[in-house]
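The complex appears here without one of its protein chains, the remainder shown in place.
Labels run A and B following the written order; every chain starts at residue 1.
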Amino acid sequence: MTEQSEMIPTGDNRMLDEVHSDRKITWLEKALGTENYRIVKGLLKTPASVVGFILILIFVLIAIFAPVIMPPVDKDPYKMPRDGYSGEPKAPGAVWTRKVPDVPFWYEPLTGKTEMTHVLGTTQGQYDILYGIVWGTRTAFKTGLLVVAVTVTVGVVLGSIAAYYGGWVDNIIMRITDIFMTLPYIMMALIFSAVLTPILGRSLWPPLIAMISFGWMGYARVIRSDILSIKERDFVLAAKVSGVKKNRILFKHVLPNAIFPTLVLASLGIGDVVLGFAALSFLGIGTDVGYADWGQILSFARNWITNLDRYWYIVVFPGLTLTLFVMGWNLVGDAMRDILDPRMRGKS
Amino acid sequence: MHNNDEVLVRVEDLKVHFPIYRGVIRRQVGAVKAVDGVSFEIHKGETLGLVGESGCGKTTTGRAIVQLYKPTAGHIYFRDIDLVALKEEPMRLMRQNIQMIFQDPYASLNPRMTVRDIVAEPLVAFGLATGKELDDRVRELLDLVRLDPDFMHRFPHEFSGGQRQRIGIARSLALNPDFIVCDEPISALDVSIQAQIVNLFEDLQKDLDLTYLFIAHDLSMVRHISNRVAVMYLGIIVELADRNEIYENPLHPYTQALLSAIPVPDPEHYRKRSRIVMEGDVPSPVNPPSGCRFRTRCPKADQECEKGRPDFREVLPGHFVECFKVELPAHLKEVTTEENR
Partner (left out) sequence: MTNYIIRRLLMVPLLLIGVTLIIFGMLQLLGPVERSALYVKDFPKNDKQIQGIITRYGLDEPFLKQYGIWLFGVKDPFSGKRDGGILFGDFGYSRTASQDVIDIVKNRFPNTVDLALWTIYPMLSVGVWLGVKAAVNQNKFIDQAARVYSIIGTSFPTFVFGLLLLMLLYAGPQWFLPGKMSDWVSKLVFSGELKQYTHLLSIDALLNLRFDIFVDALRHMVMPILTLSYINWATYVRVTRSSMLETLRMDYVTTARAKGLSEKTVINEHARPNAMLPIVTMAGSSIVGLLGGVVITETVFNYPGIGKAAADAAAQLDVVTVLGLAIFSGSILIVSNLVVDVIYAFIDPRVRLA
């Protein structure tokens, strides 16, 4: 036997007492995955995001219970009821005479009156503002969720293809993304909406399609860069060495670990989409006059610029609603971003 | 040397170059020559240690062998099948024989998967077992690496570094491979744990008849586990010999310098041995020095070393060196070509 080296590892094969955690894993953690569980816990701890959640919850409730809160008058509940056709807006508290809805359950206890009034006033053309706000919540959710869902899907698909196949495929997809990103969002949404309206008619669809067409790029970029970095991680290489097929690696290893920043963007995105849609409505693109949509109501204010101090309620009520809605999503999204940022991790 | 002379893995003139693009149209202006002509054989049942400084190309070699990197040139024969020439699916099938253990126990396990899923994945990938049979096999594997099988429903972050490395080892054993490339498997672990893991490696090798390529930069640990050792510098192998031979009789100046740098706890011995100090920094692998690559840092270099690369020749039985300046100890005679074993 030749000379042994100076450092002789112990021949003892017993496993030393290594530390491992006895932490209980709840069913929720198993269901969500550890990363996501940590995020949810973090969100529930941050006061800002709790406020955000509450706001969102309030809006969800309003949307769900819209028919009960402000019973519809017309066959199409999204048509705001008009109390006459006069051009002069009525102040909050004015009596509601024509096309009066059934008195909702909360009305009498809250206001002490038995006859229906315009609680928040009317716009020119006598559209009831409260009605518009309540049913506009449904519009906001409909449009926001739809646009975000589609843009995220499109963006993720394109970004994943670009990242995973690389080469010229990547190049082409990224150039296209660059070109789309050069164009100003609102202007392009406006323009495309205007182009589509003669073809599709005046409805929600032109602005929705327009917003989708120009809203996917951010997601494509983010998912692509995340996939590129995850692709090189050891556990992905290990899966390859273990003989896992390429497609399965993408779906089981790469995407689940890469998707989270994208989801953060998406949650913030709902707020932005609703803002954008309201802006388009405000400019007169998209929904018909009288459709229950916050931007639509606000567009009436354009006619009364010189007298806005008198007709303040046309601006303040829908504006406040819109702001609170967006703020709810932004609070949650911001908190999520803080939690996901690895540099902030030490702080919680 | 080994009883079993069957050559399991033969690497022939392996080159892995990573191109560098510059300029307006992104033409290739050069390449990082991470691995620049490496050849060796590994016999069944043996452990070949591969050592060298950071950046010498040893990890790239290991990954190229497992086809995680596509070799720029050369051949890698596994039982006479050239892996480089294989297309994607045949290579995937070959992976049942060739596995890899990674260096970083924190990065090599998918944080969202349970231990069971991680260890079972190779079996699932080839459809080798399902359901209860799969679970049983996972338990068996965890047992082999001395982890409590009841932990299989936990997530990686609940384990220590050493335990995670064991999970990685269990995963690599799932397909009953013949050959495992171990890429610095203990470098990221605490010293006390390193010893356990190395022992585990040895026991597994004995019990399962495994062949290892053991990549590391800790020379003393490599000495313990390897049968033969290859020393790499700047993309090439400069010396290859039996384990004991290389530690007692290093012939290449680089090996000599590396060994002389190993800390020795015995003060007497420390004072007695001569310390060889290398000058300068490691040159860039984009532009290795002409002639002998080591000449810019070699204490023995002279003009002869600028002329061309030395041959990688068998100077003593089983002992290969690439150097012009080999000095044999007096009592040994150089092997001439006719006397080649």
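The rule is simple: a residue touches a chain if its C-beta (ideal position, glycine included) is under 8 Å from a C-beta of that chain, and two chains touch if they have at least 3 such contacts.
The structure presented is a predicted model; accordingly, all values stated were derived computationally and were not measured.
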Touch criterion as defined above, residue of A:59, A:141, A:164 or A:192 at the omitted chain: A:192
Selected from A:37, A:180 or A:260 as touching the chain missing from the view: A:180
For chain A, residues in touch with the removed chain: 48, 175-176, 178-180, 182-184, 186-188, 190-199, 271, 275, 278-279, 282-285, 298, 301-302, 305-310, 312, 315-316, 319, 322-324, 326-327, 330-331, 334, 343
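Definition applied: only the chains that are shown with their structure count from here on.
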Separation of chain A from chain B, taking each centre as the mean of its C-alpha atoms, in whole Å: 50
Complex interface listing, chain A residues touching chain B: 2-3, 5-13, 15-16, 18-21, 23, 25, 33-35, 233-235, 237-246, 248, 253, 256-257
Parts of chain B lying in touch with chain A, wherever the complex brings them together: 63, 66, 68, 88, 92-93, 95-96, 99-100, 102-104, 107-112, 121-122, 125-126, 146, 151, 154-155, 157-160, 162-163, 168, 171, 174-175, 192-196, 198-200, 203, 220-221, 223-224, 244, 247-248, 262, 264-266
